[in-house]
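As you look at this complex, bear in mind that one protein chain is not there, while each of the others sits in place.
Naming follows writing order (A and B), and every chain is counted from residue 1.
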């Protein structure tokens, strides 16, 4: 039997909104340690990994490991019916073919339960090794979102280059070219507004803006975002989820010839 | 001659927005007691009845009874040109084929008059007898609107069931099923936020959500809505209009076999 009670139900609403455009169907894996998900996007280019640790729930009961296949669009329709201040409880029976979302309004006036059919989804769980990255950039998530959106009006890809002074985002398109430089800045009022660069060696990688823009749907989950770059690894874009866990997006860089990279 | 001066002109704007999607053309009946309207929707399933009593107008002159056929879409276009704080005066001549809406801005800087052509509309006035209802539910109008909208993302019809403890809204669709229970709650700060159940006998009726969602366009007119249910009568959804009158929507329940009703 499964019963997960999340006081800050809006977190679950935001998590699903953050990934439903990237992933249509996915298995939610529930174990004693928490609720997790790992899925590729439909074009098998990007990977999303979600973790909500059991400690983050007010009540967490998971008698045995369960993998529950859900259509994220349907799940989104149901969670949109929860108020932003509602407590959300996820309930399921071992081996059942449905799951129930219960929403309780703060003053307990209104109790809703939504029952959703589960699906069988084939998936293989990829092991993602911990890695050392050439550079790790922590910056305000709204700033990163704004930059990806702005550059999309000029070009299709972005070169992200990290040096000690800052991180540079470069694109080029039919109407011209654009460079945006964000400087390291630790002297801000709130820690989440800082831009912090940790760099072992300079790195410059090219990504499709389409995917980055999809990842930034998670912006409302966290004030800051962490971008981990290495020349031989997929980039990791991580949004922390309060004290509970994270959403991580992985995306392989595009290979371009050196001359092109120097030009841009 | 007709001259009706309404200081809170935004009420008239809201009234038209509330019914124009349901009813295209309708006769406004003006008599010494007030301005009223009764019309079926185009599919002849729902009925709307409007009353604005003469006492609610700052100035009310109606020399003899008039029935004025108006296209509600055109009327809406004109009333949208009135500011929300404008005073609206409706003027007409006996037997004239036009009506004039005059808008005065609060500081009298700006005076507008919009002349609209009247139409001949066949209509028969239905007598609606006062009836005893099995159950009457008064609840916040925004809550009722939210529930109808939320359930529409799951199913096409809703079963409304009233018991002493509360009112339950149930739907079922391809992606799953939903139950929303609102408990009786009289201990609130504002009377309009209360949920109050008056029940003579339990009742459970099925309605098309499409119509209910159309009725909730009247939500901005009143903080609370009253739902009167009987197993052998159309439901009445009433929104009070300040001290002036009301909009009432009537909708016949859908007939379903008993087993289906028990299941949902």
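The working rule: a residue touches a chain if its C-beta (ideal position, glycine included) is under 8 Å from a C-beta of that chain, and two chains touch if they have at least 3 such contacts.
Everything numeric in this text was worked out from a predicted model, so none of it was measured.
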Contact partner of the left-out chain, one of A:54, A:71 or A:195: A:195
Selected from B:55, B:85, B:115 or B:165 as touching the chain missing from the view: B:115
Listed residues B:81, B:131, B:188 or B:242, member touching the removed chain: B:81
For chain B, the residues touching the chain missing from this view: 71, 74, 77-78, 80-81, 98, 107-117
Chain not shown, touching residues in chain A: 143, 150-151, 153-154, 175-183, 185, 195
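Just so we're on the same page, only the chains that are shown with their structure count from here on.
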Chain A on chain B, rotation in degrees - Cα superposition, rounded to nearest 5: 120
